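Here the complex is missing one protein chain, while the rest keep their positions.
We call the chains A, B, C, D and E, going by the order they appear; numbering starts again at 1 in every chain.
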Amino acid sequence: MLPLLAPMSEVAGRMAPQAGAHCLENAAGGMGILLGGVPGVLPARVVILGGGVAGTNAAQIAIGLGADVTVVDRSLDVLRRHVATFGSRVKTAHGTRELIGDLVTGADLVISTVLVPGAAAPKLITRQMVAAMKTGSVIVDVAIDQGGAAETSRATTHSDPTYVVDGVVHYCVANMPGGVARTSTYALNNATLPFVLALADKGWKQALADDPHLANGLNVHAGRLTNAAVAEALRESFTSPAQALAA
Amino acid sequence: MLPLLAPMSEVAGRMAPQAGAHCLENAAGGMGILLGGVPGVLPARVVILGGGVAGTNAAQIAIGLGADVTVVDRSLDVLRRHVATFGSRVKTAHGTRELIGDLVTGADLVISTVLVPGAAAPKLITRQMVAAMKTGSVIVDVAIDQGGAAETSRATTHSDPTYVVDGVVHYCVANMPGGVARTSTYALNNATLPFVLALADKGWKQALADDPHLANGLNVHAGRLTNAAVAEALRESFTSPAQALAA
Amino acid sequence: MLPLLAPMSEVAGRMAPQAGAHCLENAAGGMGILLGGVPGVLPARVVILGGGVAGTNAAQIAIGLGADVTVVDRSLDVLRRHVATFGSRVKTAHGTRELIGDLVTGADLVISTVLVPGAAAPKLITRQMVAAMKTGSVIVDVAIDQGGAAETSRATTHSDPTYVVDGVVHYCVANMPGGVARTSTYALNNATLPFVLALADKGWKQALADDPHLANGLNVHAGRLTNAAVAEALRESFTSPAQALAA
Amino acid sequence: MLPLLAPMSEVAGRMAPQAGAHCLENAAGGMGILLGGVPGVLPARVVILGGGVAGTNAAQIAIGLGADVTVVDRSLDVLRRHVATFGSRVKTAHGTRELIGDLVTGADLVISTVLVPGAAAPKLITRQMVAAMKTGSVIVDVAIDQGGAAETSRATTHSDPTYVVDGVVHYCVANMPGGVARTSTYALNNATLPFVLALADKGWKQALADDPHLANGLNVHAGRLTNAAVAEALRESFTSPAQALAA
Amino acid sequence: MLPLLAPMSEVAGRMAPQAGAHCLENAAGGMGILLGGVPGVLPARVVILGGGVAGTNAAQIAIGLGADVTVVDRSLDVLRRHVATFGSRVKTAHGTRELIGDLVTGADLVISTVLVPGAAAPKLITRQMVAAMKTGSVIVDVAIDQGGAAETSRATTHSDPTYVVDGVVHYCVANMPGGVARTSTYALNNATLPFVLALADKGWKQALADDPHLANGLNVHAGRLTNAAVAEALRESFTSPAQALAA
Partner (left out) sequence: MLPLLAPMSEVAGRMAPQAGAHCLENAAGGMGILLGGVPGVLPARVVILGGGVAGTNAAQIAIGLGADVTVVDRSLDVLRRHVATFGSRVKTAHGTRELIGDLVTGADLVISTVLVPGAAAPKLITRQMVAAMKTGSVIVDVAIDQGGAAETSRATTHSDPTYVVDGVVHYCVANMPGGVARTSTYALNNATLPFVLALADKGWKQALADDPHLANGLNVHAGRLTNAAVAEALRESFTSPAQALAA
């Protein structure tokens, strides 16, 4: 659990269908469709890869916009939670590579919330899948700052958010929550305030002693590396936060 | 408006997805799927042709069973009513012949509630569409006693309700409400009782004078034909019910 | 009833909250908020003026996006229909001028779907109200091609959709459905096809004789003006379509 | 987790909006409004402080009555659960003192389910806030038997449930579940029966050994204090239940 | 259609379950149950007689309070509308006298919204049914000012709203909307304002000429009775409003 990141995933997840809907408009290069259609015109097919915090929030908004939504995840428990929350308004699929290919190439909007760290690793959305997608369809790659899920993804900015590959509009803004700065600021403050208050009220030493979340955030103390991963990366010796603080 | 038929359309419409779900089981010859799937397994695709009384009731139950439901109708107002009632849980399509073909051949379960009177007329579900449907898929032809909507439909009974054409299970029971006789009896009584009471309380003459629904039911009186369609079919002269009663 | 315009109102109504949500992003000049907030951050206040076809569709999408939605209309029956459809997810207000002022100046997003034809007429959203709105709030004036409801509204285009007055972003694209051209084309075809088929199958004379909707569309025939409003505007004599056709 | 108290919190939480709605009637001293308004009249604003068991049940009923409901809590996870359960029918706010002040003074009905033990501690609803509330508004202080959340709260009874301070009706019945004694009795029996059966079937010693919930209920055994808090309060020595039983 | 009465029926309908819930509390003489129960305790059975404006609003609130709700009406179309609005959260019954007896005697709360004008006429809820109801159950007779539906009903007031017959609490306040005077005032103003404006803007003669609703309200003009029912009751001659105004 990363308590400070969850609000940012909520914001990004809720923005993703909104960004996708905008990109599907003709003026943004999309195929010119409404996510929800209208009575008599079928809704758009939205495929959400990853059903975690961002994926759940994306599903909620995409359903609210009236789209035909399918959520893909490797965890059955995640998909069960979606069914419990959204009932028959969501479809769920356990993602094998072949099924993902079928869903992605049949989609009007793909929202990916999964992260595939490491450049060499095979990506969920391959270049071939992108080439097989419909002209004017859209990919929103929410986790682009962690590498993104599409082989064709590269980070963009709010001032120039999209580019087109093989006729598919890519929205890969690296810092999506920055686009709704006021909402994000409040959300982040809500999550950080308890920690800030603890630091201010108790002093940092006591606060870290009382809360393992805070202690985990200590990287260096009194000349000693107290973060195992950093120590290993730098080939330096590691001291546990508790030891370092006690010293 | 046919006030006495509406309850039977409600019963038949609600039975249709239930019958279709049963036919999709292996033991009934179907492809062995649940309409709603389970978390991680996509739901079945149900296409409902005709969104009137029977179609609305069929949609309600199919949605309740968790299926992926698309309703097709030629009236936009009918489809708008579906969207108002079911929201994003239903998809609606304005039915051109080509779109119907695509939807039917992609469906796991087709429920037709439209009637196409006249044998020579082209039917909505052609033999070619049936041949292109998946093996083990199902057609429930609700309006079979009005001719049915599929070229491959012929009336069956509750004791032997289905047959298979080109691998597609056909459920074409001519009197579907008879299968839930108790519910149908109450439903029919509810609709007929006011008319029966009017006839009993007022006498038939006054009752017919007071209620155009009843008057429309008068076919012959005092040797005169009082039903225009019957008179025309028999090439006899027609007398309006009002005139015949006044005579 | 204008059967060919209803689909365009549906499209524009559904686009309006989507456009509003986009305009509320920082990059579009808005105050940087999500319509639905996130858990712990209050949602945006959306006020929809006019609860007809466009207003109903706007409400559906705004609710779907998680906003705090209030619909204002002068017809109680219209508001009752909203309550029946959306339940406690919508708030309804019978619009007096004072209440509208309070709601508009407290809103983050105002969607107007009412039309006020005639330049001289007082508009629902006055310049004073706009000046009192929050910096970074948004007005989407759906009926701009009929004159718009805000004194500060002037028509814009999809390529340059917004401008700012008193810190309030105005989205006043004159042809909103053109932004989702594919959806709009299908929606319009669905509505027009029956009329086109009638003209093609029966010839125009018979088609107009059979359908008052089509007959109402006849403006000139055999040198005679058959549209009463046009005749009056040009101070010419008027001939009813039926007479003109019979001549 | 206090398994025997949860049912009482459920009952009190569900009663709170019902009591509040009654107090808002003119005859009870309220401002004479319906929680849900009617079509064309805006609903009442209900603010629920605390989103735990009582708060969740209060939210459910307040939403069911058609009110405009905002839930305030310090835990984002609690608010996330509300959003998952109630969707866009609830608004959630992370409670800073300033925001609580704004919400409380703007509310028609405040339901507090938080408890602030200790008289000296600052209370969530200050006397100033109460003074700033609308005349005829209502406070239901559910946790009054734990001290209550308003500085103006003092315990009342079912036979004389309310009093007025600064024009604000206070409902502070100390034993709310006693007002629906039959429901509460069944609810309590459901929760206690398994413990009663364990005591009866196994004898009390074995039952306490098998179930830490029961063991925690042991306060005195063989002349020794086995409840740490009691021991500390009485400045007596403490023996753990396990030790005391083994002795 | 009585456009000025509909808002009062909405208010009374929404108040009825709230009043009923209050009466079911022990302090009000009821059996001490919550309408919605709690998890593990079954909800109360609410039977609503009459599914019109008041009945629909009563059903909405009773469902919102979590009760087990059955609506009884003689019109199938009315019941169909309930099912379309409330889905499986409401049960509907076509009311024969026997079925009504079973439902009433099994109910915890009966809300009657039907009116039976004329003292001699047999009432829907007979004295025998009341005697067979459970001790501590409640009847809310909404249409008491039109005579009420129970043989045991007699009008009460907001200051002394209930009395007990055969152990059954009767809430028969003659002017229910007066209990939430602010909401009712706004609701009534919303409905009357257009008529008031028409009278003020056009003068009463033109306003009556333009609007049959207003013309129907004219009872006497220039010494002539213009209300047919009044004329008949007084055995005076009747002049139509149009004639009287033209004279």
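In the analysis below, contacts are C-beta pairs under 8 Å (C-beta built on N, C-alpha and C of every residue); 3 or more make two chains touch, one makes a residue touch a chain.
This structure is a prediction, so every number in the text was calculated from the model and none was measured.
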Next item on the list: Please provide the labels of all shown chains that the missing chain touches.
Entry: A, B, D, E
Margin query: One chain is left out of this view; which of B:G106, B:G147, B:G178 or B:G217 touches it in the full complex?
Written below: B:G178
Next item on the list: May I ask which residue of A:L76, A:A132, A:L199 or A:A242 touches the chain that does not appear here?
Entry: A:L76
Check: On subunit E, what residues meet the omitted chain?
Finding: 36-37, 39-43, 63-64, 66-68, 70, 76, 79-80, 82-83, 87-89, 91-94
Check: What residues on subunit B make contact with the chain left out of this view?
Finding: 7, 10-11, 14-15, 18, 21-22, 24-27, 31-41, 57, 60-61, 63-66, 158-159, 161, 178-184, 186-187, 190
Check: Where does subunit A touch the missing chain, residue by residue?
Finding: 74, 76, 84, 87-88, 94, 96
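In this section, only the chains that are shown with their structure count from here on.
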Check: Is the number of contacting C-beta pairs greater for A-D or for D-E?
Finding: D-E
Note to self: How many angstrom lie between the centres of subunit B and subunit D, each centre taken as the mean Cα position?
What the structure shows: 53
Item checked: Cα-centroid distance, subunit B relative to subunit C, in whole angstrom -> 37
Next item on the list: Could you check subunit A for residues that touch two or more other chains and list them?
Entry: 7, 36-37, 39-41, 60, 63-64, 66, 186, 190
Notebook entry, point to check: Where do chains touch, given as pairs?
Noted result: A-B, A-C, A-D, B-C, B-E, C-D, C-E, D-E
